[in-house]
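Okay, here's the structure, questions in a sec.
Note that one protein chain of the assembly has been removed; the remaining protein chains are unaltered in position.
Going in written order, the chains are labelled A, B and C, and every chain counts its residues from 1.
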Amino acid sequence: MLSLNQASEIVDAALGKARELGLRPLTVTVLDPGGHPIVVKREDDAGILRPQIAHAKAWGCLGTGHGGAAGARHATRDPAFFSALAAMSEGRVASSRGGVLVRDAEGALLGAVGVSGDRPENDETVAVAGVEKAGLVADAG
Amino acid sequence: MLSLNQASEIVDAALGKARELGLRPLTVTVLDPGGHPIVVKREDDAGILRPQIAHAKAWGCLGTGHGGAAGARHATRDPAFFSALAAMSEGRVASSRGGVLVRDAEGALLGAVGVSGDRPENDETVAVAGVEKAGLVADAG
Amino acid sequence: MLSLNQASEIVDAALGKARELGLRPLTVTVLDPGGHPIVVKREDDAGILRPQIAHAKAWGCLGTGHGGAAGARHATRDPAFFSALAAMSEGRVASSRGGVLVRDAEGALLGAVGVSGDRPENDETVAVAGVEKAGLVADAG
Partner (left out) sequence: MLSLNQASEIVDAALGKARELGLRPLTVTVLDPGGHPIVVKREDDAGILRPQIAHAKAWGCLGTGHGGAAGARHATRDPAFFSALAAMSEGRVASSRGGVLVRDAEGALLGAVGVSGDRPENDETVAVAGVEKAGLVADAG
């Protein structure tokens, strides 16, 4: 499982990448493998639902065992199942790019990262950059 | 943040516009930037869910940082994500015209207005009229 | 059932009384007999949960058919039933002073008023003053 130090490093590196790219205000969340927050940071002027969206992107990855890009493809093919997932998880799942699983070099699951605030592909870029800066492996699906 | 006096002026001006246009019975809600009500008024003969719909139109704008017209376009393109938003916000988001962000002349966010009861474009007209009557800027998306 | 004009008069008169008495920032809500809002106003600097508290005081009166002072006495005698009421109403009931039923001269039920923000007895004083200013009868229990 990710330590607080590792999770903080991921979040700060992700936000550093976002500022470098000039993205819109973001929220970045790192969850442990049980889906519980370790670190959340919301930038100034980000919308008030962004923490839940970032949480749901990361939680959705842990919920299904797939990165958010895989979830987004699945949701497009099977929207009814996706609606059922939203309901059965009580709103904890968003199957969107910007959610990635965090693994170590051997592939062991350490947690998940969710990013929300810009376009889904940009959110994903930032999530991956944060994880890699911490010397870990991002599984975006 | 909007004062009670400003929010009351927005609501009364919006309802005045609605009566001038002969619209159906409306509900108008003004929220602070955190999504909490300052003023709600529901006209005689309006449906009993209208307060929640007006609230969700305004809240959805604050949740994502976009006016309701932008939200409505997004929902049409990506209904699965829209369903997820509804679930993860516990029903607090309606991405529909009739929700507008309220800004000052410098663009600072002061709150949001939601209107429900007539066609979405008419609801939006009334919300914009109310905000402008109070000397503020309506961001409809 | 109360009209929007009557409900607005009650709220504005209640807030006028509160300012005259120098009370803390208040929220005042008027519900129709079905428990749905007609008017809500929250004064500057009032806490963000005050709209729900005012709503629950008014809704609780309608839920049981008794004014809030009767509800408060009941809750003191039977806290377990009160907890059950909170759960079964999904948080819509607060049995506290500051909630009053609104009746006409013949005793017919027209709606309910909830006030929150100061001490319960002061909230009730303001609710009663608002109803009486509108020429109606406040049933505080």
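Basically, a contact is a pair of C-beta atoms (placed from the backbone, for glycine too) under 8 Å apart; a residue touches a chain by one contact, two chains touch by 3 or more.
Note that this is a predicted model, so its numbers are computed, not measured.
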Contact partner of the left-out chain, one of C:53, C:101, C:126 or C:140: C:53
Sole contact to the chain not displayed, among C:8, C:29, C:64 or C:95: C:95
Where the unshown chain meets chain C, residue by residue: 25, 45-50, 52-53, 55-56, 75-76, 79, 82-83, 86-87, 89-96
Touch residues of chain B, complete complex, unshown partner: 1, 32-36, 90
Hidden partner chain, residues of chain A it touches: 3-4, 8, 32, 34, 36-44, 48, 51
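The rule is simple: only the chains that are shown with their structure count from here on.
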Pairwise touch network: line, ring, star, complete, or other: line
C-alpha-based rotation, chain A on chain B, 0 to 180 degrees, nearest 5: 85
CA centroid of chain B to CA centroid of chain C, Å: 26
Gap in Å, rounded to a whole number, between the CA centres of chain B and chain A: 30
Chain A and chain C, separation of their C-alpha mean positions in angstrom: 43
Where chain C touches two or more other chains at once, by residue number: none
